[in-house]
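Every protein chain except one is present and positioned as in the full complex.
Chains: A, B, C, D and E, in written order; residue numbering restarts at 1 for each.
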C-alpha cells in the first residue's frame, strides 16, 4: 500500500535527513527515528523516514531460507 | 477631441436609446436629451447621445456659405 | 446510409465529454481522440498515423507556409478557428501562385475543452480543406493544462506546387500597376472585435474567412501578367500595402471612395474610432498587376465565389516610394498613417 | 569581427525588453521582432519574408511531419523549448529514414515574455538546426494576451527526403527482430517532471534531447535491413513498443535487466512510484531490425554522439501479438502494463 | 462631393489676407485636417496650430502612474478607453502593466465600465475618467448609476478638464480658434461669444470635410474684415445654450479644481473632481493613492507643441527616439496628438 524506497542518509540536521537513492536526493523528516547517522539506510515513504534498515539489501532472506530448511 | 458619430435613433425606452449607424446598433444613454423619437438623428460619444442633430448630413453648410458670400 | 448511422453514433459519444490531460499523454487515449475526431474528418490516403507522412513531392518549385492561429473567441459569426486555420495557410500558398497540395495541423488544446466543439472545428477544417482541394497529411495533438492555453490553438503548415510561368512576390510591384481588392474589407477583424470585446455593439457582420485558391487560379487563368498577390490578414489592407510599398520601393495611391467597405463595418469603425483599412481580412486578396490587365482580372474575379465585389482601388506610382497616399473625398492627397501596434478602440 | 560587434549590439538592445501585443499586430513592430531575433538566427538563402518559402522539392519521396511543443517550463537542464522543437521534428523525419531538409516554425508568445529568453530559444534553434543540417525556411509569430498562453509555444513542421531503398514504419516489425534503444531512457520526462513540479527532489538529471539524423544515417549506412525506427517521445519507450506491437501485430519481449536507465532516473522513479519505461525521451530511438543486424547496428550507434550507450533490450516474437512482455529479474515473464493516461506520481 | 464645395475651398486656397494663426483646439479636428490633407490647401501665410484638445495629450505622467499603481499594487481592474493604453508613465504604460499581469479592460463607455463592475462583484473596478466637457457627462452618469444600483466596487480615477480656462491660457497663441464642435454641443456658444469681447475670434466647426472647409472659409473671410468675430458653423449640433441637462448633471456630481495639463503645467480651475458626497466613487480616496511625482521625459516638448510654440519636428527626438511605436510623449501616442499626426502623415 505504500511505495517505500530504501535510501541512504547523507546529511542530518534536526528532524530532517537528506537521503539519496541512486543520486536522487530529497530532504525527508527523520523525526520518527532516533540516532540516525549519515551512512545509515532508511525506508522512506511520503516524505518521512519510517524505519531504519539493518541490511541495505534483501540478503537477510538467505538466512530466513536457511532457517526454514 | 471626441470621436462623435451621428446615428439614427431606432428605439427608445426610459433613459436609453438604441441608435443605428450603417447597421451597427448600440444602446446609448439618452438621459441628456428630451423628447427623443425614433427616426431622430443624434450625435453619440462614449456611450451617450450628447446632442440632437437637426440635419442628418452636413448640407446646412451650404446655407452658411451662401450667407458668407 | 450505414456510414451516416456510424457517424451519428460517433457524434453521440462526444456529447458532454471534454478533453483531458490523458488525451495528451501519448497513449491509448491520445489515439482514441485522434480516431474519434481527427481521423473521422481528415482521413485520406496520404494521412499518416506514423511520425511523418510520406508524399509525392510537387513538380517544379514547391511553396511552404506556416501559420499559428490563436483567434479568441474560437467561434464567431462566419467561421471558427478550424476554418480559419485552413484558409490562412491555403491563402498564403495561393498568394505565391502555388496550388495547395498538402497540409499539416498541430493542435494545442486546453484541458476541459468540449469534445463537441472540437468536432465542430474538425468538421469545418474538413469542409474547407475539401473546398480548397488540399489534403491533411499529418497532425499532432497536445493537451495543455487548464489555464496554460486559452481554448484551442492550431498551427497549419501547407505545401503547394508553384504553377510554371507565374512569379508573384511582395517586391515585384511596378509603377503603373493597378491595385485590386477582391471584396469589401475589414470584416474578419470587425467580427472578432465584436465577438471578443464586450462593446455592446450589435452589427450583422460576419467574417470574410474563405479559401481563395480558386480565385487566384481564376486570375492566373485570365492572365499571367501578375506582380503581387497578397492576402490582407493581420493588420489589414493598409498594413499589407505599406509592406509591399516598402518591399518594392514604390508609392501607392488609393482612391478612398473606391475602397469597398460594408456599411455595418463602417458603422462599427465610426463608433470605435477605427480605420477599416487596418482591420484584418481572412478572405480578401490584394492584387497588383499592369493597369491594362486590371479589368480582365476584376472580370475573372467577379464570377468567382468570395470575390463578386472585386474592385480597383488605386495604383502603384513612382512618387513617394514606401508610402501609401489616399485620394480624399475633397480631392486632396494625404498620406495614409503608417499602421503600428495593437488595434485599440478610441474615443478621441 | 564586425558581425560580432553587431551581434553584441543587437543583444544589448534586448536587455530588459519584453514581447508586447504590438509585436503581434502584424505591422512595423512585428517585423522588428522578426528581424531582431528570428532573422538574426535563422537567416539562410531559403528563409522567406513572404507568405511562403519557395523551395526545390526533395527528390523521390518526401516526408512531412509536424509537432507542437508546449513544454513547461520552457527552460530545463539540458535544453529549452527551442532546441526541443527542432529535435522533435528532425527526429520524426529521421524515423522515416528521411534526411531533414526544411523546417518551418510558428511561435505563439505570451505578452510580457522576456526578449532575452526568446533570444536564447532562437539561439538554441539555430544551433540545433545547423547540427541537424536542416534549414528554417518560413516562420510565424503570434502574440497572445497575458494568460492566454503560458510563456511560449512552438510548432515546427519538417520536410525531408527519403533515402532510396530504406523503408521503415511502425507496422513492419517482424518476429525475430532485435529491439535496440540508442541510450538510457526516461531522462527528458524525468528532467521536466523535476523542473515543473515542486517535489523537492534534487537529482543530476538532464534531458536527453538531441537531433538524431546523424544516428539514423549511421545505422542506414551500416545496413539497409531495418524494419522500424521510432523516437520514444510522449509516453516513453513503453508506449512506443505497445504502439508498434499493435501496428505490426507482433509480440514484444523485453529483458528488464538490459534496459539502460541512469541510476538517478531510477532513484527519482523510486521516490515517485513511476516506471522509467513511460517517461518521455527526446533523444532516444527504438530500432527494430533482424537479429543478425543487431550488433552491426549497435556498433554503428556506439561511435555516434548521443548513442554511445545503445543496447539490445529485447526481441520481437510471434506470441501474444499486440503485447509487451518483460523478462523479470526472477526469470519469469510478465506483461508490461499498458500505458495510459497522465503520468501521476503515486505513494501507493 | 468636392465640386459642390469649390467655393469654400476656393476661398481658402485663394486667401490673400494678412498672416493668420488658426489653432484647432480639438484633436479630432487635427486628425481630420491631416486625413484630408487640408494643410496642403492653405496659402503660406495661414498657419494651423494643433492645440491642447486631445485629452490623452494633456494627461500628465503622474496620472498614468496612478493608474499603473492601482493595476499592479492594488490589483484593481482598470477600465479605460483604448486611447490611454499606450501612454507612457514615468516607468510603465498601462500596456506594460498588463503584460506584467495587471488587468486592463478596454471599454467603449463609462457605462460599460460600471456594468463590468456590476457583473464582476469580486473585482475592484476603476474607470479612468479623462476628457473634456463632451466626455465628462458620461462618467458622471456611470457614477450616478452605480449609486442607484448600490454598486460599491466601482470608482473613477478622474482627470477631466474644462476648456474655457485653456482658451484663456492660450489666448496669445493664435488669432482664431477653431472651436471643438462637440464641446460646444455641451457648453453652448455663449462663452465663445463672450471671448469676442476680449478680442478672441473663433468659429465652431463640425467634423466632416465640408464642415471643416466651410468653417475655415468662414473664419478667413471674417478675419480679413479685421474685427473679432464668432460664428457657429455647426448649428445642426451646437446651440447657444448647449445641453442644460449635461451641465446640471456634471454640476451635481463634480466641482472645479486646479488641474495639471501635460506640458502646460497647472491651470487653475481647469479640472474637475467629485464632490465630497460622491467621494466613495473617487478612486484616489478609496484606494489612498499616494501622490505621484510623475517624471516626464525632459526631451519632450509636448507643452510647446500644444501651445503652438514649436512644431513637432522641432523636438530633438521626434521621429527618431519618439515614434508612435515607442512614444516618448503623449502627443505621439494619440492618433490625435500633433506629434503623432505629423509623424504618421509624414509632415516635417
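A few points about this structure:
Keep in mind that, in the parts below, a contact is a pair of C-beta atoms (placed from the backbone, for glycine too) under 8 Å apart; a residue touches a chain by one contact, two chains touch by 3 or more.
On a predicted model such as this, the values are computed, not experimentally measured, just so you know.
Interchain touches from the omitted chain, evaluated on the whole complex, reach A, C, D. Only one residue from D:129, D:168 or D:272 touches the chain missing from this view: D:272. One of D:173, D:201, D:240 or D:316 touches the chain omitted from the figure, and that residue is D:201. Residues 18-22, 28-29, 32, 111-112, 145-147 are the ones on chain C that touch the missing chain. Take chain D: the residues that touch the chain left off the picture are 197-201, 271-273, 323, 326, 328-335, 337-338, 340-342, 344-348.
Not every partner is drawn; the one left out touches chain A at residues 1-4, 26, 28-29, 31-34, 43, 45-48, 50-51, 53-55, 58, 60-62, 64-65, 68-69.
Throughout what follows, only the chains that are shown with their structure count from here on.
Note on connectivity: the fewest steps through touching chains from chain B to chain C is 1.
Chain centres defined as mean CA positions place C nearest to the mean of all protein CA atoms. Across all inter-chain contacts, the pair with the most C-beta pairs is C-D.
Greatest Cα centroid separation from chain C: this falls to A. When chain centres are set by their Cα atoms, the one at the greatest distance from chain E is A. In this assembly, the C-alpha centroid of chain A lies 37 Å from the C-alpha centroid of chain D.
Chain B and chain E have CA centres that are 21 Å apart. The set of chain B residues touching two or more other chains comprises 1-3, 26, 45-46.
In chain C, the residues touching two or more other chains are 199-201, 271, 273, 338, 340-342, 346-348. Contacting chain pairs in the structure are A-D, B-C, B-E, C-D, C-E, D-E.
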